[in-house]
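Of the protein chains in this complex, one is absent; all others appear in place.
Then we have chain A:
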Amino acid sequence: MSVRDDILTAIRQSLGAPAKPPGAISAESTALAAESAQSRPELPHADLVEAFAARLTSVKVVGASVDRIARIEDAPAAVARYCKTHGLGLALALQPDPALAALDWNGFELHAAISGDEAIAVAKARWAIAETGTFVFHSGPASPVLLSYLPMHHLCIIEADRILGHLEDYAIAEAGAAPPRNVNFITGASGTSDIEGRLVRGAHGPAFLHGIIVDPGLSEPKSS
């Protein structure tokens, strides 16, 4: 017998009970998943955009700030605002997403390939989650994983209608879809508490995370 079969046999023998039919296992599993609705944390606002923005700027999320714009076309201006506030130049790695490439980046110095000591990366997230203040990225031809991990400043653009309530809502939204190589849930800047339990930002990944929410409900751009 192979090691695999040995382990499977050892599991069944040690449990001392016959295997259940797959249908029964699946029914139990579905019931357990459904139960999580009863215990998940409450959101601070009924409005998902408000809830997400509040969460992102709360002490619960490390090193994050937020800006809101009415249209995706306003994104370059929002990025420029951020760079100015932080005394940064306008050279950045831009996610090779068609929606971002179509914007007017006049005045910026853009590159698609990210370098080992990249200062700024700008990317559009696939989803956001209000419960935890999380941006969700799927790896793919238009979304390299390293954009989220190598830069010092990580700027994430999210459209208001892509903001979900709870973690489970992500599972529902993507149910049945073929998974990408990486699904990255990103909640704040990189941090470590490995030295005496004290939190320090920028351990290996970004030290700053800036969310830019594209909210058509907004008439005037405002910063917080």
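Note that a contact is a pair of C-beta atoms (placed from the backbone, for glycine too) under 8 Å apart; a residue touches a chain by one contact, two chains touch by 3 or more; residues count from 1.
The criterion applied here is as follows: contacts and distances are computed from a predicted model.
Only one of "ATP synthase subunit b", "Branched-chain amino acid ABC transporter permease", "DMSO/TMAO reductase YedYZ, molybdopterin-dependent catalytic subunit" or "(Fe-S)-binding protein" fits the UniProt record of the hidden chain, and that name is "(Fe-S)-binding protein". Per the touch definition above, the residue from A:Leu43, A:Leu90, A:Ala119 or A:Leu167 contacting the chain not shown is A:Leu167. If you put the hidden chain back, the residue from A:Gly87, A:Gly107 or A:Gly197 that touches it is A:Gly197. Those residues of chain A that touch the chain absent from the view are 2-4, 6-8, 10-12, 14-15, 17, 19-20, 22, 25, 28-29, 32-33, 35-36, 38-42, 60, 62, 96, 116-117, 131-132, 134, 139-141, 143-146, 148-150, 166-168, 170-171, 179-198, 200, 202-206.
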